[in-house]
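One chain of protein is taken out of this complex; the other chains stay put.
Chain nomenclature is as follows: A and B, assigned in order of appearance, with residue numbering initiated at 1 for each chain independently.
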Amino acid sequence: MTLRTDPVTINFGPHHPSTHGVFQMRITADGEVITNLEPVMGYLHRGCEKLSEGRTYTQLVPLTDRLDYLSPMSNNVACVLAAEKLGEIPVPERAQYIRVIMAELQRLANHGAMTGFLLNDLGTFFTLFHYTMREREKILDLFEMTCGTRVTVSYMRPGGVLQDLPEEFMPRLRALLDELPQRLDEYEALITENEIVLARTKGVGVMPREMALAAGCSGPMLRGSGVKWDIRKNDPYGIYDRFQFDIPVGTNGDVYDRYWVRIQEMRQSVRILEQAYRDIPQGDVRTRLPLFFRLPTGEAYARIEAPKGELGFYLVSDGGIAPYRLHVRSPSFINLGVLRDLTVGYTVADAVITLGSVDIVLGEVDR
Amino acid sequence: MTLALNAGDVAARVRERYPDAVLEASGSSLLVRRERLVEVARLLRDTEGLDFDYPAMVTAIDWWDYFEVVHYLNSLTRNHSLYLKTRAYGRELPTVPSLVSVWRGCDFQEREVYDLMGIRFEGHPNLKRILLWDGFEGHPLRKDFIG
Partner (left out) sequence: MYGTGLMKGMAVVLKTMLFKPPFTVQYPEQRVEPPRRFRGASFVWYEDRCTGCSTCAKACPQGNIEIVTSAGQYNQYFVEKFDIDHLRCMFCGLCVEACPYDALFMGGDFENASYSRAALVVGKKLLNAAAPTRIPSSYFHPELDHIDITSGRPVPEIRKAEQEKNQDIGWASR
């Protein structure tokens, strides 16, 4: 006997723990198989781009903390890079190293949180999540001792960083660096060979290389599909051309590969941190600028390899103390463009982990 | 290092096929006649040596007299970049052709520009508001918007 079934529309979110914030997926499902998926966003839209038109370049920095609130340090770096690029503001050597240290610590914290969330989506409630949060906490402690807050850091300034590292920072960083490889091994022991994880993630949410390119995906989404593209290597900003590290690349472009790329990136981040720890010079950390400095007329696009992908700030100045137009190219927003193609044909449970592997933060999607 | 292509060289190649397409080429940005945008984008994507396979960013700027739509294009195979610009006149219904048929990554970003800047993208398959709700009046990123 065959059952006649009608397609069902499911409103998945915006208040659902698996959507990582206020994100909604309008799923049309035939039985358990998804036939259509429409991402609905904008619940957290605060108009950052409009707000920035009335603020000075220094005042932009606290705004960027609120974009991707899992990696505020990276956002800060991208924002000040745009201003520095347009104004040709020099950055002292030590400040460059501090930026690298902060950005890489942030990458570790972000990928750790993402891996924990992904496992939550898979049903491993809070086991790995607590482990990764434990290490994230230590990283946030370092941020707090440097600039006073854990998440809304506002640490970078055009022309350097806010203030020098405290004395106890370096010993704490050393201890963390000694600990991290061991912790990463633990995470991998929990996931990488786990049969249940493999069964759920291998071959799910497969993104071919061509789709990733044409859709403008970036970061681990792009590298998981086998494109060797990392802005730190291919378009180095700051002093990234001095560091030795590899770009991990996936093969199949499925959820597992995106997870695997992130874990490998964490190992590479530890490598970069080791080199930065070794080489960091003494000296000045900030080029002094007036409180309300002006940038020349023109446009600049500065991009960095944020944990989630290519984070770009497109800055247009008319010579005033505030930007004429600021556009944020946020990686999670553009990565979401492929969500429909990654989920159609899979089950609803697979859509959840596919969304988890895209690694969105709604503060950045909606801006 | 990503090489910012000299727009003059690119303009010369574009003019071979479409003599009237390029309005201005300065620095690394290529200003293209609105009607020719899709053809030029296809040319940039498919020409050997240009290979712009990666649409990095789409945005728009309100210059009061006109709206400038900026596409920041990348080639991941050749590692170079170019700003592709076009202008839309009129404040009521500025229109530029959509590039979703060339790079599908423009989809959400063009919807965002439509939502916040009020520029219509002709040929976009699903042009509706993305960040704001459907009944919202006005387009907040315009300079004359009073919220």
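Assume a contact is a pair of C-beta atoms (placed from the backbone, for glycine too) under 8 Å apart; a residue touches a chain by one contact, two chains touch by 3 or more.
Just so it is clear, the model here is predicted, and its values are computed rather than measured.
Listed by label, the shown chains that the missing chain touches in the whole complex are A. In the complete complex, the hidden chain is touched by one of A:93, A:186 or A:318, namely A:186. Considering A:166, A:283 or A:319, the position touching the chain not shown turns out to be A:166 (whole complex).
Note on the undisplayed chain: of the listed residues A:9, A:35 or A:127, the one touching it is A:127. Checked against the hidden chain, the listed residues A:29, A:44 or A:63 yield one contact partner: A:63. Listed for chain A, the residues touching the missing chain in the whole complex are 55, 58-59, 61-63, 127, 131, 134, 137, 141, 144-149, 152, 154, 162-164, 166-167, 186, 189-198, 291-292.
By our rule, only the chains that are shown with their structure count from here on.
By the touch criterion given at the top, residues 41-42, 45, 47, 49-50, 211, 213-217, 227, 229, 234-236, 301, 303, 310, 312, 314, 316, 324-325, 327, 329, 333-334, 336-337, 366-367 of chain A touch chain B in their complex. The residues of chain B lying in touch with chain A in their complex are 1-2, 53-57, 59, 61-62, 70, 72, 76, 79, 83, 103-109, 112, 116, 129-133, 140-141, 145, 147.
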